[in-house]
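Removed from the display is one protein chain of the complex; every other protein chain stays in position.
Let's look at subunit A:
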């Protein structure tokens, strides 16, 4: 019994050591969202000035009203953001092949840059809202682009991913979550 007591500090040390070691695996940039399971913020963003949809100037941008109904992915992107370019093929596949409606929030971008970027890389977004001063993105809790949010059919935020979407994140997290939310 006494010997066990002497071992206690050592065992405590081992425990704390393991806890700290596991901490190395965690990404300090990955801050849990305060908005999970809360309704998506109410917003109404205009289209990117000069954006054309099927030969016509885009009539509307993106508003919270569009989000309810089906499970959707809201992706915050910008032309100046390098990882956004990296995730673009993944987003495109998600929207064109994997049947998920993807909406875009164009974060603090110059309209001409955003339009050039979209025409060069393709536009997988069902609608895009231009958030030029970044205020709406603050309502979403955005702190670094790219960020992606899964919205359920009732318009609540159910999942957030910070950083570029990878095929692995899509396969292991997004698609199962979409399937689950569509049933619910």
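Going forward, contacts are C-beta pairs under 8 Å (C-beta built on N, C-alpha and C of every residue); 3 or more make two chains touch, one makes a residue touch a chain; residues count from 1.
Going forward, contacts and distances are computed from a predicted model.
One subunit of the complex is not drawn; among "Amino acid/amide ABC transporter membrane protein 1, HAAT family", "Spermidine/putrescine transport system permease protein", "Biotin synthase auxiliary protein" or "Cytochrome c-type biogenesis protein", its UniProt record names it "Cytochrome c-type biogenesis protein". Check A:18, A:31, A:52 or A:65 against the missing chain and you find that the one touching it is A:31.
Check A:135, A:154 or A:182 against the missing chain and you find that the one touching it is A:135. By the touch definition given at the top, subunit A reaches the unshown chain through residues 28-29, 31-35, 108, 133-135, 138-141, 143-144.
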